[in-house]
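The next block holds one structure in the form of structure tokens; read it before the comments.
Note that this complex is displayed minus one protein chain, with the remaining chains in position.
Right, chain A next:
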Amino acid sequence: MRGGLWQLGQSITRRLSHGDKKAVARRYFASEAELKKTALYDFHVANGGKMVPFAGWSMPIQYKDSIIDSTINCRENGSLFDVAHMCGLSLKGKDSAPFLEKLVVADVAALAPGTGTLTVFTNEKGGAIDDSVITKVKDDHIYLVVNAGCRDKDLAHIEEHMKAFKAKGGDVSWHIHDERSLLALQGPLAAPVLQHLTKEDLSKLYFGEFRVLDINGSQCFLTRTGYTGEDGFEISVPSENAVDLAKAILEKSEGKVRLTGLGARDSLRLEAGLCLYGNDLEQHITPIEAGLTWAIGKRRRAEGGFLGAEVILKQLADGPSIRRVGFFSSGPPPRSHSEIQNEGGKNIGEVTSGGFSPCLKKNISIGYVKSGSHKAGTNVKFVIRGKSYDGVVTKMPFVPTKYYKPS
């Protein structure tokens, strides 16, 4: 006798969760005790965080501010997110780059030390195992962050290939940074606020760049990146210093940078047109279909040498049969699995994530359509609870990105 509204908690979690989408499976972590807690758990609770199960962790979906207010505040001022559920790891050894190149589509060799990029781990069929931000710290050290929901399978995948690689004499080993916590500081105040806490000149650190430096008295890994479309940073801090750093950031911003939960984080990444793994990117979706062709290095396009390269390079030559696109629409917001039809009522694809944009005050969504129906301006219909609503293919990002790049 459990009605629709009852399922809100679950439904929100389900919508945001990486990986499996089975509501039934979700019941398994009904017990709070089984959930993992980040170093900031007590801090979240003390600050009014509404904690929900997320990829096996107890994480704040929001605090006292509504999701709409939080989303807007990130773009106007700034947001601080606890993203310590994500898995940071380092590959070390002189063959780290050639090893990683077997698993991802990026031109790792060409990355200058202290720079990074978004990349995709592929499987033998060219599908995405996960997306990840990778950074070349030094020629013999690569730092990467993978999704919480993909942690186990990613680590198993990397480990399996690492064994084979080492057996052939390759020099690579890994370290999983479970001793560290990851915070994301995003928005226009991110740089000025963080500058108060470090002596290094942040105006010289551009989008995608990485530095090991002292922040608020502890040694941190700092990457100028994020998942909101705004300028900002991801800060890997020793876990024992994580709460102090969070407090210092909030204090230095004089209350303008707000603690922000996973709910607003999802709205922000959707507005920025970024993929959520498990929704917009999955095992059977290639980087080409997902519109991530830009992430495949030029040399990699010529040489291949990563898992599924044959499939991906063929798609690159022939064009994919489906493509990820963005939409505006009227009526209720399209959600994951809403059917997409052409104007004639024929099925052309499916929505993978969608919702109401707090900044644009209208519905935005991401989905896959057949090639040919993918051009901006193409009219489509969304079928939601049996009714049809008008939509139009739109360029992404929906909200312009503000990455800090050299002018």
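The rule is simple: a residue touches a chain if its C-beta (ideal position, glycine included) is under 8 Å from a C-beta of that chain, and two chains touch if they have at least 3 such contacts; residues count from 1.
Following the convention adopted for this analysis, contacts and distances are computed from a predicted model.
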item: Chain not displayed: protein name in its UniProt record ("Like-Sm ribonucleoprotein", "Exoribonuclease phosphorolytic domain-containing protein", "Glycine cleavage system H protein" or "Putative proteasome subunit alpha type 1"); value: "Glycine cleavage system H protein"
item: Option from A:Pro60, A:Gly93 or A:Pro358 whose C-beta touches the chain left out; value: A:Pro358
item: Residue of A:Lys153, A:Lys166, A:Lys256 or A:Arg335 in touch with the missing chain, whole complex considered; value: A:Arg335
item: Among A:Lys204, A:Lys298 or A:Arg385, residue touching the chain not depicted; value: A:Arg385
item: Touching residues (missing chain, whole complex) on chain A; value: 1-9, 11-12, 15-16, 30, 61-62, 66-68, 263, 266-267, 331-333, 335, 355-356, 358, 385
